[in-house]
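Missing here is one protein chain; the remaining ones are kept as they sit in the complex.
The block that comes next holds subunit A.
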Amino acid sequence: MELKQVIEILDGKVLTTSVNLNRQVKGGVGADLMSDVLSSTQPEEALLLTGLCNPQVVRTALMADITAIVLVRGKLPPSETLQLAENEGIPLISTHYGMFEACGRLYQAGLPCLERPVSSE
């Protein structure tokens, strides 16, 4: 799914200045726990939906090879987060939908899940 479709489905707003809206995401991950994102995201071009707005979200995305971040519940990030996302070239998108509905809408539109169970192994 292209980022522009994601934005359309989520009625989203792009917060970073330079975004290639034709970029593909292969699936989604919804989490507020960054450790979960790190441990359960499959190494694909994933979209991260989260309610967390601190710079660690961007750092985590970098480590887990996340393509773009959606901030749910209409949250707006602090400037440090925005700046870091800008520098690292990770698009930030804000949606007024809650986590549940945002994930539901994307899943219904055909975006698969890229979370796998976190095993202790």
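Going forward, a contact is a pair of C-beta atoms (placed from the backbone, for glycine too) under 8 Å apart; a residue touches a chain by one contact, two chains touch by 3 or more; residues count from 1.
Keep in mind that, in the parts below, contacts and distances are computed from a predicted model.
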Query - From "ABC transporter permease", "ATP-binding cassette domain-containing protein", "CBS domain-containing protein" or "Potassium-transporting ATPase KdpC subunit", the hidden chain's UniProt protein name - result: "CBS domain-containing protein"
Query - Contact partner of the left-out chain, one of A:Lys4, A:Lys26, A:Lys75 or A:His96 - result: A:Lys4
Report summary line: Across A:Ile9, A:Val25 or A:Leu52, the one contacting the chain not displayed is A:Leu52
**Report entry** Missing-partner contacts on subunit A, residue numbers
**Finding:** 4, 7-8, 13-14, 17-22, 32-36, 38-39, 43, 50, 52, 54-57, 59-60, 62-65, 80, 88, 118, 120-121
